[in-house]
Each structure stands twice: as C-alpha cells, then as structure tokens.
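Here the complex is missing one protein chain, while the rest keep their positions.
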Amino acid sequence: MKILVLDDEKIVGERLKASLEKDGHALETFINPVAALDRIREKAFDVVITDIRMDDMDGIQILEAVRKKAEKTKVIMITGYATLEVARESLTKGAFDFIAKPFKLKEIRGAIQKAEDALQAEKN
Amino acid sequence: MPIVLISSSPHGSGRELAQNLAEKTGWTLYSRDQVVEKAYETGIRLSRLETSIIKSPVIRENLARERDLYLALVAKTICETATDGNLIYHGRAGHLIAPGIPGVLRVGLGSTLEMRIDRVMKQLNLPQEKAREYLEKLDEDIEKWIRYIHRETSRNALAYDLFLNLQHMTLENASTILYETAILKDFRLTLEGRNKLDDKCLAANAKIHLARNPETSGMDLGIRAVNGAVTVTYMPRQEVSAASISKALRGLKGCRENICTMAETNILWIQESFDPKGENFDQVTQLAKRWGAAIELLRLDSEGKEIFLNHGLENSQSGPRSSQMDTGGVEDDDIDTGYEDKGLSETVEELVAIGRSAGGFSISGAAREVIDAVKDNNNYSLIILGNLFLSKGHETSTRLTRELGLELKEKLKAPVITSGELHSRFLFGKKQAFKLLGYVLATFLIYWLVFSFQDPILNILGGELHSKFKWAASIGIALFVPVVAYVYSTVTGLVLKIVDID
Partner (left out) sequence: MEHLIVNFIHIDMSTALQIVLLGFIGGVLSGFIGSGGAFFMTPGMMNLGVEGVIAVASNITHKFGKAMVGSHKHGEAGNVDKKLALYVLVSAVIGIQLAVFINSLLFKGGTGHGASKGAGANLYISLVFTLILSVVALSMLRDVLKNRGKGDDDSGPSRQIADALARLNLPPMIHFKVADVKVSLWILLLVGIATGYLAGTIGVGGFIGVPAMIYVFGVPTAVAAGTELYLAMFMGAYGALSYAFQGFVDIRLTMLMYLGSLVGIYLGVYGVKVVNERYIRMVTSLIILLCVISRAIAIPMYLRQLGLIDMDPGLDVYFNNISKFFLFASGISGTLLILINVVRSYRQRRKIQKSIRVVKSSSSKLSLGVE
C-alpha cells in the first residue's frame, strides 16, 4: 500500500518507514505539513498517517484537506496529546483511526491492515 | 479563600464563565487543558487513558495505574496552584476533582444541546448534523470517563453545590451569582479542609514521586497520607524493593514520616470509635494476619460537628502543622493524639507495632463521604463495619449500618461485613467447632449410605429401574448433589480455616 507519514518529529517517520517497508508497504515520510499536503495533491495515497500537533498546521487540517481531495484515502491520526475531544473531532471529521502515542508497532500495523481491508471491501 | 470548581459539558461555556469570573476577582485560573499539558510533561500516559475510552468497549484494567496517576496529578495541581487559597478550575468533570474536601465550591453548568451545536458548528467548522453527532458521542464518552475515572455519574445532583442553567441567564449574571456564592462563609476552606487538601497533595506527590522513580515505578502501591505521615502498602512479592520506597520518599516535601507495610490486600475498618484493647481489635487483626492484609482505619463520625470543633481547638493550641520548626529530631507528640479522636491514633500505633497498618483517618458524614474519602486508593478485599451511629437507637443504628454497607458494597465493589458477622464467618470459635463436627458426621452418613447401597442407587440412575422412571434420576440428582456439595464444602472450608488457608 502507498502510505504517507507526517510527523514533525523525524524519528517517528524513520521508525515507521523502517518497519512498515518490511511489510511490503511503500512509505513517504514528511516532517513539514505543507510539503506533505502538496505531495498528497500530486499523488494518491492509500493511507495517510499524521501527527496532530505540529507547528504550521495541525493534523485536523490535514485530515480535512485529505477528505476533500482524496476521499478514498484512509487517515490515521497519531498523537501524544490525545484527548477525548480531539479524538472525537477527528473521527467525526472522517479519520479512519486514532492512535495515542506512545504506541506499539503492532497497533499501527493493525490499523493499516484494517484500512487495507476497508479499501478492499469498498472495491468489491 | 474560595476554590471554585466548574464543570460543564463540552462547548457549554465553562471556559467563558471561568474567564469572566477570573477577570472579576483576580483569582488564579486553571483549566483541564493545562493538566493535560502537565501530564505530558510528567510522563503520565494520559493519551492512552483518553483514547481507550473511545476505542474499547471496556477500559483495560491495566490502565488503572494511569488513572490513579492522573487523579494524583489533578490533586497535586489543585493544591499547588491554590497556594494562596484562591482557584478557579474549569474542565471536564471539574466538580469531582476534589472529593471529600469540605469548603470547595462545586459548580455545574447546563446549556441546551442546540446552543452547544451552534457553537461547535462555528468552532470546529462542522455542518449541523455532524456537530450534533459529535456532541452526542462526546457526551457519551465523557459520561464513561466520569464513571471510570471518578466512579460517579454527571447526573448526581449531590455532587454539585450549585448548578447554573445558562438557558435563561447571561454569562455575566451567572458569573455574578457564582462570585456572590463563592465569597459566602460556607465556601471558605476550613482548617480541616486545608489539612485534608495538604494530605491529599502529599499523597498525590508521593504517588507521582514513586511512579517516576525507576526503582519503584513498577510497583503496585497503596498510598495514603494523614497529618503529614505517608503510609505505603506493598505486596509481599515486592519485598525486595520495599527499602527503595522509604528511600524514595525521604525528603519529600511535607512528609513528616513514612511507614511501609507489606500486605497482600487491604481491609478497610470503619467504626465510630476504636479501642486497641477491645475484642473487635483482636478479631480484625487475627483476620488480617491470616490474610496477610493491612488494615486501614476510618473513624466515621455520623454527627459531623465534632471533628470540625476538634480541629479548631487544635489550631488554637498547637498551631497548624505547617508551622513546625526544625526540631533536631525531637518531635512534638502527634497533634491528634488524645484529643477526642476516640482511640484512632492509639489503634493505628498498635497496628503499626504488629505490622498491619495501612494508616487511619477520620471523616464526618455518611456513605457519600466515605466513598469520596477512599475511592482514590480503593483496593480493599473486605470492608468491616464496626459500631456506628452510636447516638441513634439500636434498631436505627443497625438499619443505618446495613444501608451504609449496601452502598459501599455497590460503589466500592468490595464485600462488606459487620464486625459481629466477622466472628462467625471468618474466624474459628467454639460454635464453628460444633458446626464442623455436625457436618463431618453428616458427610460420613451420606457417603456411607451411598456406598453401602450402590446397586439400588445405580439401578435408579442407569439400570432397569431407570428405563421405567427416567425422570427419577434427574430429580434425584437435582436434589442430592447440591446437598452433598454444600455439606462437604462446609467441612473443607472449616478445616482449612483451622490451618489458616482461605
């Protein structure tokens, strides 16, 4: 699957890239939301994984943009500042899943798997 | 010195009201958002706790540690922010964050769903339908949060001192009402309240301290502070690290002494007055030894007035403990001793001496107050109700005790017994010996009968007779098996009690 990861902490993208590419996914990682958004406009991703709290733009805006531009793309939110309010807002605005940091890799793998299943189901 | 705790539904004007009041009064303003930030800085994994409310049908039991730490953090935050005694706190379940502290003003805000939907549509840029869905779901989440974190519901009217309905009132007027209420004498933090707050703060500090210390962070600890003394109970399997608890707590601000007790479990003993020489004391300690339990004492004063006066007197005689000087290791006697504490401190001392103490404290009130006082540290395997409501007549006190027991059992999810029952249920006496003898004989009789008359019995169960009267076997089994199980299990239960295993 084509996955875009956006997190202003570089290490997050690196760690996800290292492990998820082993599962056979193609990853592009970004630390700058604006650059990530440009890339999303150019290319269709299956899954976008985005942090919520970032400097220029927050993850909710990314979510809204993705929902507008690429309806099929599944958005998974990750954040260390998760609150009920933010999580609910994300889900209401169409996020596919919401994962609190710190998380285990298996959680993100599970979410990606579910996204894959959902995409598959939509196709059929 | 008012502490105002405001709770409102999400997007229900809580923030605006709090800000308005703060501008009016200059009192310190603090919001739940700041607690969230602080949790992040402290390393408490609040985000996992929050998302688990949404993601799991049930909250994982192992998040209990995060829950305790969150509550500790909130408590610590309030007392550290309210150093001058003034605080306006607002946020989710704000009215529930200082349970059992007399003198704080707990405020609820009500506004219609429609008003809130309008606000959400603007603030979160959502269409009306989505905004409604968002709020309805979020309200449900928050209810779940309140139930899990505070063991309450938002609908309990008794948890509020004041509930303002904003439907027909301007924010400005609501703020004025709030101000007028907050400056009433009723909502001045009493010395008792201040002391409780300090103790709460100390316990919270100790808890966070121990959780952050690498040597003690993984341990399952019960922590309570009373008058500056921190009591920590730990499990036997953690014995090796027990020394690090004392070490970690040494030098903790405000900690007069710390006592570590090893226990497999905790027993909460509630009574109006204690006596270390009484019969009940022997029974309870005997049980605690058998279970490897620590005993926490709670002196419940159902009249209410007494403790307040008591603390007032203390104040004039020896001053609050916060003004204690460097004594060079020679300490004054404990301020609480001897004065109308009805044997509490004496009994605690006695329990410390035999290594079974989980601390002790007094409160006044009824079930509600008891629950508030112990729910932060709730891991009791048994609650014992001793002599309570002594000023009432015998029947009334029995009934009140029973009602209290029922409520505690439901809210704290622990078995409750009275000290009278204790004797017959958990300890072995003469009566038990007779009972044992009787049941042993009955067991012998039953087994002898069955094994002497095997053939006719088997005939009924599966032989020729059975094919004629099939239902006879079913009825026989249905009646006979429970009797055998009951009679014999009584025997084994009693025998194992004698050898101390239960």
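Every chain is named by a letter (A and B) in the order it is written, and numbering of its residues begins at 1.
Please note the rule applied: a contact is a pair of C-beta atoms (placed from the backbone, for glycine too) under 8 Å apart; a residue touches a chain by one contact, two chains touch by 3 or more.
Just so it is clear, the structure is predicted and the values come from calculations on it, not from any experiment.
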*If the missing chain were put back, which residues of chain B would it touch?*
55-58, 60-63, 65, 80, 83, 147, 198, 218, 228, 236-237, 239, 242-243, 246, 249-262, 264, 289, 292, 320-324, 326-329, 331, 352, 354-355, 409-410, 413-415, 446-447, 450-451, 454-455, 457-459, 461-463, 466-467, 470-471, 473-474, 476-478, 480-482, 484-486, 488-489, 492-493, 496, 500-502
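Just so it is clear, only the chains that are shown with their structure count from here on.
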*Please give the residue numbers of chain B that touch chain A in the complex, ascending.*
10, 36-37, 40, 45-48, 50-51, 53-55, 92, 124-126, 130, 133-134, 137-138, 141-142, 145
*In the complex of these two chains, what residues of chain A are touching chain B?*
64, 79-85, 87-89, 91-93, 98-102
